[in-house]
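To start, the structure under review is shown below, and the notes come after it.
Complex shown without one protein chain; remaining protein chains in place.
For chain A:
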């Protein structure tokens, strides 16, 4: 059981600094997800924790001990790779036990530890096959088993589900969540898929361009995104954004008139999630007229593109609410569901 601590970690490739001054403290048993778009440095960071990349500056502590110069094998970690990284010439059984053999664990002990791991992941019937004879999902299960059997202090997952099809991804995601519940190992999970992050994480570390954009529980990040980037990255369908100029303590553009948050100046971006936009059949107190531009059927819900004055925005409505393109209706933007950001700095305003 271990904590992981990153203190002022930097990473440079030659002149290019990809991660600067990264600070993070991960508690024992915690499941932390590094979330961010491609190239934000999340995988590099994970590989530095694993010891596969050199750390340019700062300190990495696992279980309180400095790990910067230790070999990957001596850090008490296990890693699951995006493309499984199984040893193609070994059987499934040997793939799983290879790490223990190298550590010098006895045959009987290996056998004893193999059974529960294999049972937990349903791999018993594949033990004597080679990795090429397995499907992607099965291969990733083998990779998870290989990590599990070492009973590591820290589990590292590098986009483990990205190579799988959507259905398998959902299935394995549940499995990983279940495994973490039973094993309780500290886990760091890297993904660009916000759904994976939201469902698995105790805490999400949202990253952008080599630094932390926001850190918090999935609920915190979803309900109170700290920046424009966080607001746009988390949540499907994407949050609506509308630009306003602050005039005399209010946001107005002829049609819309809203009180500005305290201290707002210059340009302000107003955000609201499509699910929070209320669609009304008739005009009501504080409602705005809008025009239906497009109507997408999503099964449970419909996603409607609306034009409201000079702004276009999406609203998510129940599927039974039939709307025609070109239909005029009214919407209301509930004040408690609005997010205000400074357009220049991207910072949240309230």
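What we mean here is this: a contact is a pair of C-beta atoms (placed from the backbone, for glycine too) under 8 Å apart; a residue touches a chain by one contact, two chains touch by 3 or more; residues count from 1.
The definition used in the following text is that contacts and distances are computed from a predicted model.
As stated in its UniProt record, the chain not included in the shown complex is "Sugar ABC transporter permease", which appears among "Sugar ABC transporter permease", "Acetyl-CoA acetyltransferase", "PqqD family protein, HPr-rel-A system" or "Polyamine aminopropyltransferase".
Considering A:102, A:167 or A:320, the position touching the chain not shown turns out to be A:102 (whole complex).
Within the whole complex, the absent chain has one touching residue among A:81, A:222 or A:241, and that is A:81. Residue-wise, the contact with the chain that is not shown comes from A:89, picked out of A:66, A:89, A:112 or A:184. Contact with the chain that does not appear here is found for just one residue of A:51, A:218 or A:235, A:51.
Looking at chain A, the residues touching the absent chain are 50-52, 71-74, 77-79, 81, 83-90, 98-99, 102-103, 146, 150.
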